[in-house]
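For this depiction, one protein chain was excluded, whereas all remaining protein chains were kept in their positions.
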Amino acid sequence: MTDIHTLHILNKTPEHPRSKACRDALRPGDALLLIESAVLALAAQSGPESDVPVYALASDIVARGLGQCAREASLVDFPAMVDLTTRAQNVISW
Amino acid sequence: MTDIHTLHILNKTPEHPRSKACRDALRPGDALLLIESAVLALAAQSGPESDVPVYALASDIVARGLGQCAREASLVDFPAMVDLTTRAQNVISW
Amino acid sequence: MAANPIHSYTLVITGAPYSTQAPQTALSFARAAIAAGHTVDRVFLYGDGVHLASSLCAPPSDETHWPTEWSIFLTDNGIPGVACIASALRRGLVNESERKRYELSASNLLKPFIIAGLGEWVEGNMASSRTLYFHAGG
Amino acid sequence: MAANPIHSYTLVITGAPYSTQAPQTALSFARAAIAAGHTVDRVFLYGDGVHLASSLCAPPSDETHWPTEWSIFLTDNGIPGVACIASALRRGLVNESERKRYELSASNLLKPFIIAGLGEWVEGNMASSRTLYFHAGG
Amino acid sequence: MGTLMVIDQPPYGIWAGREALDMAFSLAAFDQPVSILFTGAGVNWLRTYQDTREINQKSVEKNLSAAPIFGVEAMYACARACTQYGLGPENMVDGVVLAENSSELIRQHSHTAFAG
Partner (left out) sequence: MGTLMVIDQPPYGIWAGREALDMAFSLAAFDQPVSILFTGAGVNWLRTYQDTREINQKSVEKNLSAAPIFGVEAMYACARACTQYGLGPENMVDGVVLAENSSELIRQHSHTAFAG
């Protein structure tokens, strides 16, 4: 059932040094979940082009007025976030 | 007596976004004082080449084992830091 | 969802309420995990996260009271909430026995939180199938 | 140094002890300012900085007790220490009158700190010749 | 030329930006000249259609719209940061002045302060 190798949960803005480290760590088979301030990456020019599936917490997107920018990510609610953590072999909170 | 226009006090690592904003804000007549984590800039490759005088808190440098790297800055103690703030027309804590 | 195996979680919160979003994200996650039939073995507060266990927060009445929300959730679901003792003592969060030991004027640990060592985190790591961290953003 | 004009300072601390170096840098600065003949009009704690005014911190005995150090310094020099009321109430720092108003179990404000509004910061800005901020690093 | 409060922290994920707004409003309430500069991730405070109900925080969008009424002299947004975050007239709250050179703006104020 663990079809995701590592689920990377990122909660920091694209400017934060740890965001870059997170992007560097993505590998085929992984997934990226943007929460809190990290959803701002969807509005940023240097958006999250990535070879892995990108998810983003809908509540954080709506709070920041980013509904229209969210095309590059699959929006998830908390039940779906829980589901993602069960599907991943490892979870890293950046 | 205010021979410094703006004294910029920086306490963040070179990776921190605010460090770059601080560097961008430096103008002739200003001075830069590195304290706390900002003294690590003296060890970094992309060191603080700058057109303005650079000062650094000696206690923070010694704590971080950076005694040998400190050639690019004038080391100051707290009395000298106080003196710098009196010589500046404006002080910005980044 | 029913086909999924049941998981057990240890949740670690290192961000303080009213400084970071960590406690609120963690609470929404914990509620969803329970609702999906999973278990939360324990919640471990570390670093600035220990402030979530303060009994003395008084936010404006139109803002969510995160310590109270967490307290109710933990109590209703019988989940242990543990504040790291080293983080807590440095940051001014004490229970009755620490109050006496350090001769302090009061205690301020919110029920049902308890104060214990990092061993609780290590044990959670081993016992739970997933350990999740909720850090300060920024 | 004697030729320098005398300055008055308002110091604003926004970083918490045992999370940031801000309170310790600010204290060394304040001591040096006083030693040089300047005055410190007041110290204003804002945001996470309010934790410096907790009476319940119990760091290990071989670590500096920053709230106590600050308390002694303020008292010895007759300097007002003010914690912002909005920051303090959210973060679980209350005096006796707030304890009563919000029906809390205890108060934890360290002497000689008082709790007051942002007006104290505004007034400091106007009255002092220099306002300095001590933020979280990182 | 008064105080420039600088907000470079993103909205809602951390509290420091909100507390910087409170500082600006407080200066204005005491009739002190104050402007606000949004820069870096902080420009995201200025986006329209913020709906914070599901994260259980108060939206600041209305506060920002009311800033001139409360006596805040100007709200500036770093033009480069707006470009970076895809903010333009169509999705930004009213009354914001784009600042092509934030450093120059800082230089024009006698006090510059961050909230954390």
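Chains: A, B, C, D and E, in written order; residue numbering restarts at 1 for each.
Just so we're on the same page, a residue touches a chain if its C-beta (ideal position, glycine included) is under 8 Å from a C-beta of that chain, and two chains touch if they have at least 3 such contacts.
As the structure is a prediction and not an experimental result, all values here were calculated from the model.
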item: Partners of the unshown chain among those that are drawn; value: A, B, C, D
item: Per the touch definition above, residue among C:Pro17, C:Gly47 or C:Pro67 touching the missing chain; value: C:Gly47
item: Interface with the unshown chain - residue positions in chain C; value: 12, 14-15, 46-48, 86-87, 117-119, 121-123, 125-126, 131, 133, 135-136
item: Footprint left on chain A by the chain that the document does not show; value: 6, 17-18, 21, 24-25, 27, 90, 92-94
item: Chain B, residues in touch with the chain not shown (by the definition above); value: 11-15, 36-37, 40, 43-46, 58-60, 62-69
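To be clear about the criterion, only the chains that are shown with their structure count from here on.
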item: Both-way neighbours, i.e. chains that touch chain D and touch chain B; value: E
item: Two chains sharing the most contacts, counting C-beta pairs only; value: C-D
item: Whole-Å gap separating chain A and chain D, where each centre is the average of the chain's CA atoms; value: 39
item: Two or more partner chains touched - positions in chain B; value: 16-17, 93-94
item: Where chain E touches two or more other chains, by residue; value: 10, 12-16, 40-41, 55, 57, 111, 113-114
